[in-house]
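Here it is, the structure in full.
One chain of protein is taken out of this complex; the other chains stay put.
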Amino acid sequence: MFPNKKVQKLVGSRIQVEMKGDHSLLDGILKSADDYMNLHLEDTFEMVEEERQRSLGSVVLRGNNIILIVPAEKQ
Amino acid sequence: MFPNKKVQKLVGSRIQVEMKGDHSLLDGILKSADDYMNLHLEDTFEMVEEERQRSLGSVVLRGNNIILIVPAEKQ
Amino acid sequence: MFPNKKVQKLVGSRIQVEMKGDHSLLDGILKSADDYMNLHLEDTFEMVEEERQRSLGSVVLRGNNIILIVPAEKQ
Amino acid sequence: MFPNKKVQKLVGSRIQVEMKGDHSLLDGILKSADDYMNLHLEDTFEMVEEERQRSLGSVVLRGNNIILIVPAEKQ
Amino acid sequence: MFPNKKVQKLVGSRIQVEMKGDHSLLDGILKSADDYMNLHLEDTFEMVEEERQRSLGSVVLRGNNIILIVPAEKQ
Partner (left out) sequence: MFPNKKVQKLVGSRIQVEMKGDHSLLDGILKSADDYMNLHLEDTFEMVEEERQRSLGSVVLRGNNIILIVPAEKQ
């Protein structure tokens, strides 16, 4: 299964996304993803040392600044 | 709804954008967005610790250097 | 008006461009811009704390390393 | 053999991937790779000084933030 | 004149290129440039504080990691 298909299969589930920039790890429910791996998450939190910090709500993430995506519960 | 469509739906409303580089968080009214997530904001401020710092007025942001986009009021 | 069109409308006027890398802010007259937001500026200066530092003359800027573009006088 | 073909030939074997961002080196079994070098790894660990640190399980890596890929056993 | 055309017109002349990464400024004779602003320079030097440091000879520069290009003599 291609990596993008793998991401599509996670739509509706909680995932964690490592981003470039200051918010290193985000945790949220994946609502949609496109072929560039741009993502739309809901109920999103910024994670610091596995603790939920700030709530960010509905967030759009730019694909090229995503480093990695993992299913949240599998951490 | 695809992430880009989600961004298009925010046109006319105030959003916050985390960028790479020194201006980490910008707050402005989204005037337009294209398929590369290049954005045009008006009435833009640089945010530092949730406080409005410098006013930047009309700003064009290059899509690939956008990390995340959130609706401003939902912060 | 799409962000790229907004940039095209600034051709002939003075703009400020925040770049990745060491020259954080450049100030110059926009001579041309393409669809990738590659820019050609003339009479360009490096700005440090709103002061003109080094003169760079005619400069080509690579689009993907542009963070933001603002009209100079509106600062 | 083109670089992408070289990566395709590693599907099913353990590889190490240097990424931009905080997780500098990841070690996992390559399940799939696409033309953008987006990768899906299983049984993934974060490596610190050649030691397995955190287990990350199933991970999708965004191609543009991959720096290099090496077959794991050939280290 | 589009930015890429501006770069093409510099073929054969000495230019300075600011790059991402450790070699911040390179000075060399532009031998060729393509539409992605990948460049081939000859007789290339690494510049540190306007002094020629290491000689690098023939160098290929990846376009996306170029920040800016200036004609050398206009510095």
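Which chain is which? They are A, B, C, D and E, in the order written, and residues in each are numbered from 1.
As a convention for this text, a contact is a pair of C-beta atoms (placed from the backbone, for glycine too) under 8 Å apart; a residue touches a chain by one contact, two chains touch by 3 or more.
Fair warning: this is a prediction, and the values are worked out from it, not measured in the lab.
K.L.:
Quick check: which displayed chains does the absent chain contact?
P.N.:
The undisplayed chain, in the complete complex, is in contact with D, E.
K.L.:
Pick from D:V7, D:L26, D:M47 or D:V60: which residue touches the chain that isn't shown?
P.N.:
Missing-chain contact among the listed residues: D:V7.
K.L.:
In the full complex, which bits of subunit D touch the chain not displayed? Write them out.
P.N.:
1-4, 6-7, 18-20, 24, 37, 63-64, 66-71, 74-75
K.L.:
May I ask you to list the residues on subunit E that touch the chain which is not drawn?
P.N.:
Subunit E touches the chain not shown through residues 19-23, 26, 31-34, 38-40, 56-62, 64-65.
Convention: only the chains that are shown with their structure count from here on.
K.L.:
Leave out subunit B only, then trace which of the remaining chains are still linked through touching and list those groups.
P.N.:
Connectivity without subunit B: A, D | C, E.
K.L.:
In the touch network of chains, how many steps separate subunit C from subunit D on the shortest route?
P.N.:
3
K.L.:
So subunit B and subunit C: same face meeting same face, with over half the numbers shared, or different?
P.N.:
Answer different: the two copies use largely distinct residue numbers here.
K.L.:
Distance from the CA centroid of subunit B to that of subunit E, rounded to the nearest Å?
P.N.:
About 33 Å separates the centre of subunit B from that of subunit E.
K.L.:
Could you state the distance in Å from the CA-based centre of subunit A to that of subunit E?
P.N.:
38
K.L.:
Out of subunit A, which residues touch more than one other chain, so two or more?
P.N.:
19-20, 64
K.L.:
Just spell out which pairs of chains touch, all of them.
P.N.:
A-B, A-D, B-C, C-E
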